[in-house]
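Our next item is chain A:
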Amino acid sequence: MKRLLVLICAAAVLGLTAAPVFSGGSPESETYTIEVTGSTSVAPLMEQFADAYRDVRPEVTINISGTGSGDGITGANTGVAELGMSSRNLRSAEIGFGLDVLTVAVDAIAVVVHPDNPVSDLTVEQVRGIYTGEITSWAELGGDDSQISVVSREPGSGTRGAFEGAVGFVDELLAGAIEFDGTGGVRAAVAGNSQAIGYISLGSMNPEVKAVSVNGVEAKAERVVDGSYAVARPFLILYREAQIDPETKTFLDWMVSAEGQAIVSQNYVPVQ
Partner candidate 1 sequence: MRNRHRRIQIDSAVRIIFQAVSYLSVIALIAMLGFVFYQGIRPFTAPTADQIQIVPEHIPQLTVNGRMYENRRSFIDIPMDAEGITIEFEHQGEHLVVNAGIDPSGDTWEEIITFPPELHQYITSPEAYMYTIILPSAVAGLEQRIHIQIPEPRQQVSAFLLGSEWRPVYRKLYGILPMIAATLLTTAGAVLLGVPLALLSSVLIAEFLGRRSASLVRSAVDLLAGIPSVVYGFFGLMMLVPLIQRIFGSSSGSSLLAAVAVLSVMILPTVISITVTSLKAVPAAYREASLALGATPLQTAWRVVFPAARSGITASVILGTARAVGETMAVMLVAGNSPQFPSSLTDSVRTMTATIALEMGYSSGRHNELLFSIGIILFVIIIALNAIIMKLKTNMQEVS
Partner candidate 2 sequence: MEQILQMTQEKITIRDLNLFYGDFHALKHINMDIPNQEITALIGPSGCGKSTFIRVLNRMNDLIDGCSTTGAVTLDGTDISRIDVTELRTRVGMVFQNPNPFPMSIRHNVEYGPRMQGIRNRHRLSEILENSLIKAALWDEVKDRLNKSALSLSGGQQQRLCIARAIAMEPEVILMDEPTSALDPIATKKIEELIRDLKQEYTIVIVTHSMSQAGRISDRTAFFLLGEVKEYGRTADLFERPEHDETQQYIQGHFG
């Protein structure tokens, strides 16, 4: 057993030392890896960026880890990652980190219910009432006579911060609300429960859940652009201008270029 362990360690050490030797095989094309970490909501967009950027500059690799907005901001602040992703505006305490901020997209947050739910329009006040526990039955909203299962993201989530801010009930969430980490968790919970209501990034919508309109406005990118759909938040990239590689700077410029924003407009709202 112990011998096996030693062997594994030895193999690992060998692998680590050998890796750069092999990857540095072609010296004429300098490769560069950009480390990106942070928000799980921004990560899908970043994946799309990375895919497209492979054609633009094949020698650049983009490593994405979706951990959370807080992690993205801390990562950019401490230099663990070159770029941090956040799906919420910086909080006051984070502004003092002195990070540079680039907004690459705006994302609407769709309020979603089960496809079988007859309710398809809610006011902001109703959404707030549901999430603070004042409204507990779908009957009060013109639906079936069943209890509402309130699904939220976890504290600190960018989506949650933006949603609570836009709906106006910061940190007053009903104590019995179910909390999931990640957009996928919330979507699955709503898709599997006809009494549930949740909120997810518009870019992550799929037919398993139904988006309701808020104040009569559909959750659509165009409605965000014209300002009528209020539940939206920016997707931010955080970095330190003085410390990033020119290669990374090129990538940042590309994301807000026409080419990059064309990718954004597939699922999100472009920034220009």
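Selection criteria: all candidates are chains of the complex that A comes from, given by their letters.
Throughout what follows, contacts are C-beta pairs under 8 Å (C-beta built on N, C-alpha and C of every residue); 3 or more make two chains touch, one makes a residue touch a chain; residues count from 1.
Just so it is clear, the model here is predicted, and its values are computed rather than measured.
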Result, touching chain for chain A in the complex among 1 or 2: 1
Complex contact set, residues of chain A against candidate 1: 2, 5-6, 9, 40, 67-71, 73-74, 91-98, 146-149, 151, 154-158, 161, 170-171, 175-181, 185, 188-189, 192-193, 195-196
